[in-house]
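Note that this complex is displayed minus one protein chain, with the remaining chains in position.
Right after this comes chain A.
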């Protein structure tokens, strides 16, 4: 067996390019897949730690009037015999500028099932409760605190405001951006006075909400894991795509290596090696190469994940408020899984090779005729499989049409995957058909006729790389158009919502005085006061009937002045915009698209919201877009929100007259009300920050997109390189017959450029279909809002140019080698064919 294996492997000594191509395919497939899985595993670990802590494991009480909770209320509830626990939450800024969440708890009253309560063993409980107290932090938080791990225990890091934290105790189960300490220590650091943030209870420990409070059950709170599911699914889909594209390279390399070794296999059979032994030896070869490729891939994947993780963490933080550690935390099953996926993929890609080797009569191997017939059968099979994949896509589309809006995330991805697969499978039969027609049409143009016929011969070896290119181009175009469309929509939306040149964020108690002062300023045209609060959506009343809910939502109050209302975007209204705004000013509400999608709401429907005193039932006058917000939101006029929900002011937009001096106004406000430097922001600054967050959000998507295209380019390059020798053998007779070498080189480039152009042309409609799937299905299912479908002709042109460019680049080196080969070598190679 060793001898057979070493004989088989000797092929790669003569053809190192094929070995490189094979390992390259395995490496990139494994690297991108394992890199993404490393990111997902780290993020999931962070979510699990956050879940285990508080948010989704505890019922929460809040005041019905929305006012902040106080210690007095907590004491009153305890005196009433209710098993509740106080919690204080705030932010501290480290000296490195990182914001960390500080949570103060009372471990004596906190549910013993909770991760934090479990962490407090009796041995350390008194240290935790009494001065100098303790700060519990995860090891991944140490970097932000500027503490080395070996010195962590007992360290007292200083914060940006000069305060020092109580001595550190490591608690690996905590989320990466969270510090835990006794509530009294937290109150000192946060200077919270009598206020507390939450009153919590063990799940279902309270049968009902105490009078004056709203009870939110743990099960209705969305965990970071749930919120970010779509993001990780998106990453996984891109990783899977790169894995598939990488395996295309592997399969192309294996197919080529088998084809070129048919003679060797035949010889080995003649020399007495059994068919079974040959297959076993080929399997061993696959496993050996697979292990090398997979280990290199996993190592690179971990490196890639380390590079991308900060951007991913920033994205998840800005999109969902989910904290993700910046250090990789990989469980054992990650390594085993990575290896298994790489080897499994290799065996999948190599199964065809093994099947052919096991099945074909060795004495017939190597005959071009059998191979030509085999490829025809393969094209038929591809057409049938493509039709099946398209049927799956159509079936999924049909199914999705009957689903309520917002459902079908996995089915949406399935639809896109089926579309990609169908197109990829149909590409080689389509190209073969086009080439056949062109060969027929070019009868009188001998060189073009040859080029077309020759391309037909090349197609089997190139088809996998072309399929990979089609998938990568279409995905690139699809995702690029989605991101580009989102960008345009987002910027437009920012312009529509940010109409004031200056925005004020002052302490809520100052707004009344500021408003009075501004009312007398002649340069102020309009004051756009906003308010924010939270409430629970108790019920929806639609033409189909009433439905009881208990969904937490945001309340947002705006001033419907003449500066804002003409621009504020509305997606659905009952009659016209002016009627909708008139109703709004009279007490009707608008709901954001997310809420409308999730609860299947339309203008005219009514919502019952929890309000201080009694519930409020309000009519929906319109639905508006609210990009980037993961929560449902109800919009109402600021005065209405204040009157009905006691919502405090949260910001104020100042619309100034044309000749007003913004800087002078800013200075006057600061001086008059002693405002901090960050209390006033101008419109450009807010837009810049929002755009920055947006760009960062899609950094990872763009990076993976480019990597996938690079992998496809590599696939094409590797395929061409692997068959470069073969190509020279094909070109040599023509050159000997009197076709100048320059013309042959040009033809060679034109052949591949043409095939890539056709592939690129097919990628355009496919890319549009993917964009549609992303904005109309996946986005709605994942985020609850739909984006308009934007098409970018310039990007399509770039896609086409990229396709041709990639092909020409890939063809350049083999062409150059042909160009530079000596005539004797050319004919000698042909002779050795």
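In this text, contacts are C-beta pairs under 8 Å (C-beta built on N, C-alpha and C of every residue); 3 or more make two chains touch, one makes a residue touch a chain; residues count from 1.
Simple rule for what comes next: contacts and distances are computed from a predicted model.
K.L.:
What is the missing chain called in its UniProt entry, if the choices are "Succinate dehydrogenase subunit B", "Hydrogenase expression/formation protein HypC", "ABC transporter ATP-binding protein" or "Electron transfer flavoprotein subunit beta"?
P.N.:
"ABC transporter ATP-binding protein"
K.L.:
So which of A:172, A:733, A:765 or A:788 would be touching the chain we can't see?
P.N.:
Of all options in A:172, A:733, A:765 or A:788, contact with the hidden chain holds for A:733.
K.L.:
Touch as defined at the start, partner being the missing chain; which of A:95, A:277 or A:456 qualifies?
P.N.:
A:456
K.L.:
For chain A, which residues touch the unseen chain?
P.N.:
Against the left-out chain, chain A lists 367-369, 372, 444, 446-447, 449-450, 453-457, 730, 732-743, 822-824, 827, 830-831, 833.
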